[in-house]
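As you look at this complex, bear in mind that one protein chain is not there, while each of the others sits in place.
In order of appearance the chains are A, B and C, and numbering begins at 1 in each one.
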Amino acid sequence: MKGRVYLDHNASTQVHPEVVAAMLPYFGERFGNPSSVHGFGREAREGLEIAREQIADFLRVAKEEVIFTSGGTESDNLAIKGVAGARGSGHIITSQIEHHAVLRTCEVLEGQGFAVTYLPVDGDGLVNPDDVRRAIRPDTILITIMHANSEVGTIEPVEAIGPIARERGIPFHVDGVQTFGKVPIDLERFGIALLSFSSHKIYGPKGVAGLYIRKGTKMVSVQHGGEHERRRRAGTENVPGIVGFGKAVEIRAREMDAEAVRLTALRNRFWAGVQSRVQEVRLNGHPTRRLPGTLNMCFRHVESESIVLGLDLKGVGVSAGSACTSGNVEPSYVLVAMGVPLDWAMGSVRATLGRENTDEDIDYALEVLPPLVERLRSLSPAAVP
Amino acid sequence: MKGRVYLDHNASTQVHPEVVAAMLPYFGERFGNPSSVHGFGREAREGLEIAREQIADFLRVAKEEVIFTSGGTESDNLAIKGVAGARGSGHIITSQIEHHAVLRTCEVLEGQGFAVTYLPVDGDGLVNPDDVRRAIRPDTILITIMHANSEVGTIEPVEAIGPIARERGIPFHVDGVQTFGKVPIDLERFGIALLSFSSHKIYGPKGVAGLYIRKGTKMVSVQHGGEHERRRRAGTENVPGIVGFGKAVEIRAREMDAEAVRLTALRNRFWAGVQSRVQEVRLNGHPTRRLPGTLNMCFRHVESESIVLGLDLKGVGVSAGSACTSGNVEPSYVLVAMGVPLDWAMGSVRATLGRENTDEDIDYALEVLPPLVERLRSLSPAAVP
Amino acid sequence: MNYSETLIDHFRNPRNAGMMREPDGVGEDTFDGCGDLARFYLRVVDGRVVDVRFQTYGCGPTIAASSAGSELATGRPVADLVAVSEQDVTAAVDGLPDERLHAAQVVAGALRAAARDYLSRRSAPSGSEVRQHA
Partner (left out) sequence: MNYSETLIDHFRNPRNAGMMREPDGVGEDTFDGCGDLARFYLRVVDGRVVDVRFQTYGCGPTIAASSAGSELATGRPVADLVAVSEQDVTAAVDGLPDERLHAAQVVAGALRAAARDYLSRRSAPSGSEVRQHA
């Protein structure tokens, strides 16, 4: 029986078996503390530096520009607070659809006296580079725009924003957590000074991520203690995690391009199937400038979470665009920023595809989703004309 | 051949095979994001909560009082900055021999206007509880004293300091990274509001640690983003790491007491052997109030790192009390605070024992260490009378 | 979410879903502008609920609670129903996670509203009846 179909790869992914295999020796024989001088420490340090090289190679940057953190959230916090802390005051430009790791961090900085501009997006979820240009003030110290939005998958025009930042001498941070290892990025050409990227979205382990810090970028550290990671980030390094991350990136380097083509096709087939089977459905996010595996749809007159639960009961894992937590259902702030009407936004569902998904998975989803939506609509007073 | 003897367990430990086994399913089948609503997410969340329970049971606290972080350094940072941030200003009491994760954090807070008292220690490395009492000011907002020092192993009188803090209504943070799972602690009786504890020092994986936050303790979060860990710590949880941590604690709960007895005996035998074979050697740290496996010695007229290197070449991993990094050899600040004379302090070596160490390991160390010290002394101008 | 088997069963196979023509009482409740909405229709004979229908828009628990609420209401004196509580509904789905208690609130609110609607249509001194069973 099929019955278990994971379509939530933007949330997390299964660790690649080769990655697990690469990590195992570092739980066992190579368990030393990389700060230790002796052989046990050297072996651990070696693993760390191989991973750093794998990632630096992939990003085509210098090893010294890559540091490791505990997750995408920490990378975002460090990038933004690190630059802000080095300057002490000033103005930050970001967008309304950033991940909470960026938004909440900016809000905290606002509380400390920094000014923040949250740029709007258009109906496809795109930030307008001209808006960025217009928002720049003499005291702007940082521009932080995500590479792709995790909910709708829209890929932001970072290639146009970076040069604007460079021209004004403002560091540009890109939250690349959702694109790293999925969509190519040219840090040099795009004028990116800081890039957050993570492991568990690309078949690496949880608990590890990275931050690219272009040489010369002035920043303070955020976590204090020993002199690890070139004094950028204190704390004993998560060696097995980092080794696994390096391996995951190495695998992505060889699989990424073909996988992007395959997932785009799969996702488009899914959307075509939904469209032909379900009434009153709309696609969220840019029609083409979008993460290969991401499909975000709104089903009018049905509440997201009831679809998620209904699919879950059929073994299909998707995520709700609106999260009904602590008694508060809120429509996704991303969809609201994109101008999706509320009665649509409440019914958004995100399916995000990954390496183990097959045509059969999509067929199965197309078999169970339409009758579910129909059933839920039949219960709903709103659906009654 | 023997030839590989690890005597640096205070730096890091080899992950217990049962711990690796417990983690593996969470890299594989149970890979979901614990924030996800569907079955994949539920399975991950289950692992997280089992681990939280294992640790809460071990500490005899409520599950809700345990949160997970990425390491001991983060736990220390969060505890101290969390309380400081909730108060905005005030005075903090700590000691001169805390780990850098505490000291640097306090220094950063000094830069932000907080006042910090760094209490001295006596010749055995003990903080005097009366000093704590005398240091308290009307605006004291936090007392942070480690449970045991990682270098010399001295166990601080937290059981006497806690009640002083409680009497004055001041939150008491204990850095328990070196004692957790090795030495019993009674959070309730000792009056501890915050306890940092870590995984990779007790045969769990790196990249995960915890913070006990007694219910009602006012603190802000330090890493911002999603609403994970009861809003105390944003970021997708390191599920496999946390699961491994929980397992490691479960194992410690059953092995801790017997292991403490065994390691104390082994360590004492080591010290007796060194004393009978080497001249001009002294023990650092409290003679009895000390971590079971920790043995810190000074060899006069020999430089620490040359001993570490010499032992490393014989396959024995120990650590140097003085770290000769970036061209700066500094005697250990811990030994300096304990009043160890400089010509001794420069020759300190730390051997820390753990579960896989045997009598044979100690015999081997006793075979190679004395001739090494003798040889190095023969090279040294200082040793010439 | 860890939902009870009862809840899952009601979600999968909702009882009494749908509209009712010319009901004797109808009432609805929404939650905090969260969008969740439950509407109940009652058929009453001799002061006793003989048939219930519901229409619900909301997350899984709200749908399940509606179904369970419809069963709970069937056969009951209307005078009872005006006092149905969140706890009654929660019990009917074998418990709800803290973050989903609103499901029971909406359903209990809608049931009470429908009961009150019936009583007020009959121009009975509904206020006193409510007090009587409160």
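Keep this in mind: contacts are C-beta pairs under 8 Å (C-beta built on N, C-alpha and C of every residue); 3 or more make two chains touch, one makes a residue touch a chain.
Not measured: the values here are computed from a predicted model.
Asks: Using the document's definition of touch, tell me which of A:Arg4, A:Arg42, A:Arg166 or A:Arg269 contacts the absent chain.
Replies: Of these options, the touching residue for the absent chain is A:Arg42.
Asks: So which of B:Thr154, B:Ser306, B:Ser332 or B:Asn357 would be touching the chain we can't see?
Replies: B:Ser306
Asks: Taking the full complex into account, what residues of chain B touch the chain not shown?
Replies: Given the touch definition above, chain B has residues 301-306, 308-310, 313, 324-331, 342, 346, 376, 378-382, 384 touching the missing chain.
The rule we apply is simple: only the chains that are shown with their structure count from here on.
Asks: Can you compute the centre-to-centre distance for chain B and chain C, using the mean CA position of each chain? Integer Å is fine.
Replies: Taking the average C-alpha coordinate of chain B and of chain C, the gap between them is 56 Å.
Asks: What's the distance between the Cα centroids of chain A and chain C, rounded to whole Å?
Replies: Centre-to-centre distance between chain A and chain C: 41 Å.
Asks: List the centre-to-centre spacing of chain A and chain B in whole Å, with centres computed as mean CA coordinates.
Replies: Result: the chain centres lie 34 Å from each other.
Asks: Out of chain A, which residues touch more than one other chain, so two or more?
Replies: Where chain A meets two or more other chains at a single residue, that happens at 305, 308-309, 325.
Asks: Two or more other chains in contact with one residue: find those residues in chain C.
Replies: In chain C, 1 touch at least two other chains.
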